[in-house]
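For this depiction, one protein chain was excluded, whereas all remaining protein chains were kept in their positions.
Let's turn to chain A:
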């Protein structure tokens, strides 16, 4: 019954900075609006994207999360970078501009999401979504997923060990049958567990909504948390309105 231990969350960078302490719902709204601002910026306004990058780096400084943390995790973007770099070869000057558009907006979007993930635990994210009135069913599913991911992963590890202990060594394609059946068995087990968890929840009076024990954020907190959005809006406004 010893499931895996903590440390599986690679995106979060624990800390106690003003950014970490902000209520999660404020951070979610701030990240979303910032990304919308970035996407809405005309691609020819090169300086504006520089401004956004300075903004993101400033938030990192305040959160006391090292740049290397983000650099490593931003590698997920590499396939898009490759596409962006191919664009000029395929489409000339217009292609280069389109490639730059993907590269700049994609990178800033990834960095903003990583900033949110680095300063907010998954649990807090769910609480934040709940306070933003996300449908209860979605937040409940997310809560259960967080809790049972490790339980199911541990179950899968035990099943794999049991297979290996009986001499299973899938090195060739035609040997993966046992692994596939193992995944099928895992699915059934998880499904049955889902039913039992549901029964246990219903038995404790659950009627479809998770009890919310959080507190609302004050207007001052909202203002502080949305400062990056105000900066984004200012940059965007200048880029759009100033010729």
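In this text, a residue touches a chain if its C-beta (ideal position, glycine included) is under 8 Å from a C-beta of that chain, and two chains touch if they have at least 3 such contacts; residues count from 1.
Everything that follows uses one rule, which is that contacts and distances are computed from a predicted model.
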> Which listed name, "2-oxoisovalerate dehydrogenase E1 component beta subunit", "Cation:proton antiporter", "Spore germination protein KC" or "Energy-coupling factor transporter ATP-binding protein EcfA2", is the one UniProt assigns to the chain that has been left out?
Replying inline: "Energy-coupling factor transporter ATP-binding protein EcfA2"
> Quick one: which of A:199, A:220 or A:241 touches the chain that's been left out?
Replying inline: A:199
>> I need the residue numbers on chain A that touch the omitted chain, in ascending order.
In response: 1, 3-6, 123, 143-144, 146-148, 150-151, 193, 196-197, 199-207, 210-211, 213
